[in-house]
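Input: one structure, supplied below.
For this depiction, one protein chain was excluded, whereas all remaining protein chains were kept in their positions.
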Amino acid sequence: MVNPIYLFVIALAAGFLLSLIDKAGRSAALTVFYAALAAMAGISAQAFIAILGGAESAMIFTAGFKPPFSINLQMGLEESFFTMIVNVLGLLSGIYLVKKLKTEKVYALVLYLMMIMGLNGLIMTRDLFNLFVFLEITSIATYSLIGIERNIRSLSAGFKYMIAGGLASMFFLIGTIYLYRFTGVLHLDSMAEALDLASGPAVVLAVFTLLISVLIELKPFPANGWALDVYEAADDGLVAVIASASSAAMLFVLYKITPLLNGTLLLAVAGIGLTTFVLSNLMGLMQHSPKRLLGYSSIGQIGLIMGVYALLVHSGAASEPMTLLLVAGGLFINHFIAKAGLFWLAGLVGKDSLEGWHVLRKKPVLVFMFGVFILALVGLPPFPGFFAKWQLVMVFSEKGLTLATVLVLLGSFLEAAYLFRWLGKVLKTEGEGEVKTSFAQGLPLTLSALALIGLGAGFSLWIPGGSGLKILYLPMLLAAALFLLDFLPAWVKNTLVILLMSLYAWQLLPGLEGYRFLFGIIFLAGGVLLLIPGYAFKGKRRGFYPFAVMMYAGLAALLISESTLQLFAAWEIMTLGSYFLIIRGKRSEPHALSYMLFSIGGAFVMLMGLGLLYGVNGQSLALTSLETLTQSAGVIFLLIMLGFLTKIASMGLHIWLPGAHGEAETDVSPMVSAILLKAGMFGLIVLMSAIRRPMIGNVDITYWMSWLGAITVFLGNLLAIYQEDAKRLLAYSSVGNLGYVLFGLSMMTHMGWLTSIAFALNHFLFKALLFLAIGGVVMRVKTKNMYEMGGLIKRMPVSFISVLIGIIALSGVPPLSGYAGKWLTFNILLEKGWYLQGLVLIIGGLIAFLYCFRLIYAVFLGQLKDNHRRVKEAPLPVLIPQIILMIAIMFFSAYPGLVLHPVGDFLLKYFPQGAISWQNNTALTAYGHWDGLAVLIITGVMFASVFALLLITNRKAQKVGQFNIVYAAERPSRPELTHVGYNFFAHYRKALGIFSRPFAVKFWDGVSEFAHSAADLFRKIYSGNGQTYLVHIILFVVVVYAFVTGG
Amino acid sequence: MTLITILGFILIVIGIWGMLSQSNIIKIIIGFSIVDTGIHLVMVSIGYLKDRTAPILDETVGKAEALARVVDPVPSALVLTAIVIGLAVTALMLAYAVKLHEMKGSLDIHDLKELKW
Partner (left out) sequence: MGFEPIKILYSLLSLFIIFNIGMLINGITRKIGARVGRRHGIRFYQPYIDLVKNYALRSNITHGIMFYLGPVFRLTGGIGVYLFVPAIYGSEYFGNFSFAGDLVLITYFIFFGTLGMALGAGEGGHPYSAIGISRGLAQVTAAEIPLVIAFLGAAIQYQSLSVTEMVALQQGGIQNWTLVTNPLLTAVALIAYLGTMMRSPFDIVLAPQEIPIGPPTEYHSTFLGVLQTNRAIFPMAKTVLFMNVFFGGATNWGVLILKVFLIYMWSVFVGVVFPRFRVDHSIRWFYKYALPLGLVALAATSLLIK
């Protein structure tokens, strides 16, 4: 290991020499500059590797004295890691800044070196006063670098920063000197030994003063206005260092002074950190300037890291180094890299509005990196933040830190809200412009994106239970490969994905049993089927296949999940993939956002439940531990269930669905509707088969689930009839249909679950069919408004037949498969006796007829429009799966027993009582009977006979023209005048009045409005006035002190 | 607590008051300097022990009795460093003030509100 003192030697020597060398030309100076930075990075990296390999930590003592008499620098594992990342970041940001450094005065180079050196010192020193010195060195260098910018924004921000920093230094000095007075030493380790916080309030005050200074440097709410200004105004390369490296060093200082703190102070740090996290992310909602937004996010994340760290120490969890590393370390490194990357990107884009960032789209690689940074910050897999957050919730739940968990998840949710809004704008905003990149700017970005991916993989290995995540490796690798193959034409990728998915399904399905097999068929076989329409898309279809694979990978992994971690990771991967599929639609941006937010919100609630499970159940990650749950079962059930309910869009949580499914592309709609929704159902089955009697107090949760299911059916179907947009109509219909599924499951009986599965299977078949058929129509007629269509039966007969079969199956009219569910519903009602819910459900089911008719009538019947006279039938790749699905529906209608019988058999495992008995093809229950094949044959024969009769008596029927009708003594000549399509069920709206109002939408709009108003209110404290910021700092100190002393 | 310590704190408070009440940047910087001075006084006063001599080992103060007879030298050393740093910061602040005046034509801190919310 190289003597770490060279870190300082090199920096100082280069710093002194630079002014001289610069005389020989800037390139020479830059060479020395980069050489110095590289050497520093190299030394610290080498030290890190050496110490990791078992080498002793290096100690540096000044003047040969031992501490406490000398100033002591230490290079241990932690120090070497932190100096390494700081130096590497310094080097990368230096490279990023090369253009600027070429033209600036040479002092900029010197100052930059000093800043990095100061950070190294901050990290390595063990002496409190020396810490102050390095702090000042860093600060002065930073102030000066900010001041070099010749614009007023930068200067005024820098000045505010100096005032705040000055105040922080004041506290630091006073704290230091009094600690010295009480302990007689300045050496941190000796001081920690000598310090006795119980000896009096003055000692506490001294420690407090020191701590508060460190805290102010960590930018707590509300004493952080100056920092926001700096983030917004300073140069991007520099801000990357300030936001990531300086914060890293300061966090490390907090880590170093931790031994001086007592429980109250730690709690204070935790409270400050988490408050800052939640509030600054709240305020982030109102930001429109990218860099200020990143500022809010940075401040929040640093608050999160210090809050979480303090709680880990306080709760004793930090005594397990791995926990500290995974949780605090994970959050830290995740933010460290992602935030630097985003600031660098901000420099590249150079736009002052979030919308302006669409220019990234010209360079897919940059969009990819942007996505990586954003997703990492939000904490989605496969990035380190995800694993850190997971482990955090587990550990916090185990320690009973519920409030903190809630705050962390709340803050994360708010952050996700504005970050995903931003991502959506980048992906969807239209406009001109391009980003110019250079190698020097591309390199740091590429490396940081790769580092995030690599670390994500690493964390997935290190995390407890992480070995189970192997099930996701192969599919994720495939997704990654598809990113690289994105230049291929769509049909090649489509074939590739179909082949690989079929192969995967072939491997996976035989190993599954029971309901998992059934869902496997829906997820994977259904997935392959719905990939076929992809052949209808020309060009490259960039960014479709990686995410499609991701979604299916998540779905497949759900099937074989055995641990809560696997389940949750698969869940998030699936959500992520589907988000990117959904946002592909032309007008999908707001809907994809709302999909993502509901998903994330649901996932967080679920995570709370999983954490609670981990806590009360002996830290077991096994899904089977749900079964042996003895306490808190009801609460855990409720929390996890809420997560799944968001996915199946139960009433109240459904508002994301219509837009997300309705605006998606032709083949995406059926994927997310027919297949993806079933993931939520799968989750519910996993949950409910484990916890059979979920009670909170005396309340049986399943009873209320049944009500929710019934109301969902009723309102979902009711809202569907008012839609003018064909795809939204289908989307609302999905809401309603998943209500049946929920209702059936909530029965907790054999037949109830069978009903649910019958509905689910049927929904899969007909909804895929309908969305494909309508999607095909929309592709041809270029509108989704039904009243703009009409008469298309003559142009698109196959699509018409699809829709006809689809709506008959949907409505539950015999003889097609939908009837299975209806029949079973009556049976379970008689069995269970929940008549009222059942009634709401059945009435809701009847309303489905209205939209079924409207869909087929307004699109295919009535009057053909002039501009549609030449439309062609939907493309063949869209028709093929429809034909397959129609055959499947017919088969399921004729032989329901072939599916429901085996399903019933495996349900016996969970519910041995109340099974259906089968006599050949006749289903028998205690109440009724049904023979699907007989009904089909009888209906068919009757139909054929009547048809024959009509043909015989009416063989010379003459086909007439479109306008061969007369009404009110008019002969119409325009289809628009005679096609009744708009506001088709006006009378129903009038009759039902109150039920037709969008309460849920209003409610969530209100929530969003409230959050934004609150955000706007809070952020007004940052008036821009330096003196106000000073007042904030002083108030902050006073309030925290009042808290710490309890007075 | 000695008189000097109290005096130091009074100076700190005065300085902060100045920073808060004066809108002129130069005056704010002066306030900052006063705070700095106050801190230095406090630091020195901590190290000072009554009736002791300077911490210099020579004929009058032998090695053996040094511990009992000299004042604590460390705070004085710290103060020296702190003064140097304070000077640097003050100088930098003034440089900022000059630049701000050049660009904005004003030294009023209320005029520096380009960035907010």
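Think of it as A and B in the order they're written, each chain with its own count starting at 1.
What we mean here is this: contacts are C-beta pairs under 8 Å (C-beta built on N, C-alpha and C of every residue); 3 or more make two chains touch, one makes a residue touch a chain.
Not measured: the values here are computed from a predicted model.
Partners of the chain left out, restricted to shown chains and counted across the full complex, are A. Contact with the chain that does not appear here is found for just one residue of A:A35, A:L52, A:M322 or A:I938, A:I938. Of the candidate positions A:T142, A:S625 or A:Q863, contact with the hidden chain is made by A:Q863. One of A:T103, A:Q507 or A:Q958 touches the chain omitted from the figure, and that residue is A:Q958. Of A:M1, A:A622 or A:L804, it is A:L804 that touches the chain left out of the display. Touching residues on subunit A toward the chain that is not drawn are 791, 793-794, 800, 804, 807-808, 811-814, 819, 822-823, 826-827, 829-830, 833, 835-836, 838-839, 842-843, 846-847, 849-850, 852-854, 856-857, 860-863, 922, 925-931, 934-935, 938-939, 942-943, 946-947, 949-950, 953-954, 956-960, 962-968, 977-981, 984-985, 987-988, 990-992.
Here is the rule we use: only the chains that are shown with their structure count from here on.
Spacing of subunit A relative to subunit B, judged by their CA centroids, is 50 angstrom. If you check the complex, the residues on subunit B that touch subunit A are 12, 16, 19-20, 23, 25, 28, 32, 35-36, 39, 42-43, 46, 74-75, 78, 81-82, 85, 88-89, 92-93, 95-97, 99-100, 103-104, 109-110, 112-117. Listing the residues of subunit A that touch subunit B in their complex gives 129, 132-133, 136, 139-140, 143-144, 147, 150-153, 155-160, 162-163, 166-167, 169-170, 173-174, 176-178, 180-181, 186, 228-229, 232-233, 286, 292, 1019-1020, 1022-1027, 1030-1031, 1034.
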